[in-house]
Each structure stands twice: as C-alpha cells, then as structure tokens.
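Only one protein chain is missing from this complex, and each of the others stays in its spot.
Right after this comes chain A.
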Amino acid sequence: MLSIKNLHASINGKEILKGINLEIKPGEVHAIMGPNGAGKSTLASVLAGRELFDVTEGEVVFGGKDLLDLSPEDRAKEGIFLGFQYPIEIPGVSTVNFMKTAVNEHRKYKGLEPLKAADFLKLMRDKKALVEIDSKLTNRSVNEGFSGGEKKKNEIFQMAMLEPKLAVLDETDSGLDIDALRIVANGVNKLKTAENSTIVITHYQRLLDYIVPDVVHVLFDGRIVKTAGKELALELEEKGYDWIKEELVK
C-alpha cells in the first residue's frame, strides 16, 4: 500500500528526515515511536504534502502512484488522512460545510455525484454515533473553542467521514485524559478493516494498549533504527530511549 524508500526531507536547509524506509501492507497497523525531535511529525507532514518541507531525496509510492507528485488535496482523495497533532481552529467555517465540501470533493474524484442533503446528514449522524462525538461540537465552527480532547475526537470523526485507506495519526494521544483516549482509540478501532492501514505516531506506549500495532518502529534522528513487534513498545516504555542510542553507538 505504502512504500517509502530512502526519504530525505529538510526545512529551511536543515535535514530532518535522513533516509526513511518503510513498507506498509493493507490491513496493517504500524506504530512509529521515538524521542522528541526525531522527525515523527515531519514524516507525517511530508506524507500529507505540507509544502513547508522540501523532499530532497527518495520516493514514496502509495497505491501504485508517486505520492510526492500529488497536491495535498489529491493525496487526501487518494486515501491518505492525516490526524493532526494540533488541529487548527477555523472560525467561521462550519463543520457541516467543511465536511460536506470534503466528502463531495472525494466523491467527485471518484466520479460520483455529490451527496444529496438528506443522505449527507444521515452520513453525519451515523459517523457521529460511531465515534461518539457530540452534535454540539459538529454544529460549531471547525474546532473553534474545542478542548484538546474534543479536537482529537473531531479528527477521528473526520476520518470516519472520509474513510481513508491510510490514516496517519500524529500524536493523537497527546493532551487526552484516559476517557478521551479510550473514545478516540475505540473510534480508530471501529474504523479498522482488512483493507485500510494505520500509522500511529506516538511518544508514549499507553495509546498502544488501545490501538494494538502489528509493527513498532523507532525513529531516531531522522532514521528508523529499530523495527519489531508490539512488545518493543513495552520495552521502550520501561527503559526509555537511551538504550537504543547506546545500541546504535555499539
């Protein structure tokens, strides 16, 4: 589904990603862990097409297409979804209008007619129930005045609406209390199918109690330095990241 080869990316001339290699197959959940500043969020942003970063080397193939060639909106329509670490507040843009526009752009891309108003509202209702998000949030402007937890819930709601092939969840657990974490994780799990894949970027292991990964990678200084099964997350939780640094030196 996703194949990243020797990906290098920099911002303002400073190299952040220094040769990432990653293969993700349909239905897999990959966790990317690592200390602050390792390049986790940069990787997520580069996959989503943020123009702030310059890709200097390497290739990313998604569903047979050269992802780096596509605009952010086309990547989204191809099936990439970025769950933002810090979702943006957009006063004046209603969540309903935002989602209607997004859903219909996705449909247009697939050669489908726009959804009728009634069908769209039904879709909203169904997905709201699925991810347990309150109507009072979706009736407001996008993320405006939302708490940290509400913003993250809204990300999962949007993901439910857009049904991506690959969800990249960037620090979705940050700023969440345990109840919000459970709701968000439940939402992600409910949306899981045998065809779609998930990249969970996280600093802490606790999210992985709820969203169980097939593979865990450690990103360190712009490279993936260790890849193993889910037990790696527990080991990291227990020992921190220092032992990996030491291993690298050896």
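Keep this in mind: contacts are C-beta pairs under 8 Å (C-beta built on N, C-alpha and C of every residue); 3 or more make two chains touch, one makes a residue touch a chain; residues count from 1.
In the analysis below, contacts and distances are computed from a predicted model.
Enquirer: Mind telling me which option in "RNA polymerase sigma factor", "Fe-S cluster assembly protein SufD", "ABC-type dipeptide transporter" or "Spore germination protein KB" is what UniProt lists for the chain we can't see?
Expert: "Fe-S cluster assembly protein SufD"
Enquirer: Touching the absent chain in the whole complex: find that residue among A:T56, A:S71, A:S135 or A:N189.
Expert: Here the residue in touch with the unshown chain is A:S71.
Enquirer: Given that one chain is not shown, which residue among A:S141, A:N186 or A:T227 touches it?
Expert: In the full complex, the listed residue that touches the missing chain is A:S141.
Enquirer: Kindly state which of the options A:I11, A:V61 or A:V93 is in contact with the chain not pictured.
Expert: The one listed residue touching the chain not shown is A:V93.
Enquirer: In the complete complex, the non-displayed chain touches which residues of chain A?
Expert: 48-51, 71-73, 75-77, 81-82, 84, 87-88, 90-93, 97-98, 101-102, 105-106, 109, 141-142, 158, 162
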